[in-house]
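One chain of protein is taken out of this complex; the other chains stay put.
What follows is chain A.
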């Protein structure tokens, strides 16, 4: 028996489309469908979700036939350090204040590159903080407090 080989990039993509389609289909299902004349909130999304599942199946079938490009290396270090940066900023900008929040955000993000040296990261983060303070707080008058209540201000 000939074993079926699935191209990883396209296989994943097909599965992803199907999963997204099923998610939206399930979520639309619990909404009011309405009729073609008076479409309810669930009508159009369910239609789209069905199309997405179909496209996913199509991509999956193609994946068993043609070998495409490999997925390639993943930026693990980048994901680990870049993605939390904006969240950290959002959670601390009020408590810590604008200056420390932006400094730590830039500083953590810096280390996503293997080439960054600690001293360079420090200099860069100080520079970014100073510049952002001037542009956003002073120049554009965004309502940020430079230092927040967590630090006793």
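As a working rule, contacts are C-beta pairs under 8 Å (C-beta built on N, C-alpha and C of every residue); 3 or more make two chains touch, one makes a residue touch a chain; residues count from 1.
Rule of thumb we're sticking to: contacts and distances are computed from a predicted model.
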Its UniProt record identifies the chain omitted here, from "Phosphoribosylformylglycinamidine synthase subunit PurS", "Na(+)-translocating NADH-quinone reductase subunit D", "Tripartite tricarboxylate transporter permease" or "Sigma-70 family RNA polymerase sigma factor", as "Tripartite tricarboxylate transporter permease"
Those residues of chain A that touch the unshown chain are 9-10, 12-13, 16-17, 20, 24, 27-28, 31-32, 35-42, 44-45, 48-49, 51-52, 55-56, 58-59, 62, 68-69, 71-75, 77-79, 82-87, 89-91, 93, 102, 105-107, 109-110, 112-116, 120-121, 124-125, 128-129, 132, 136, 140-143
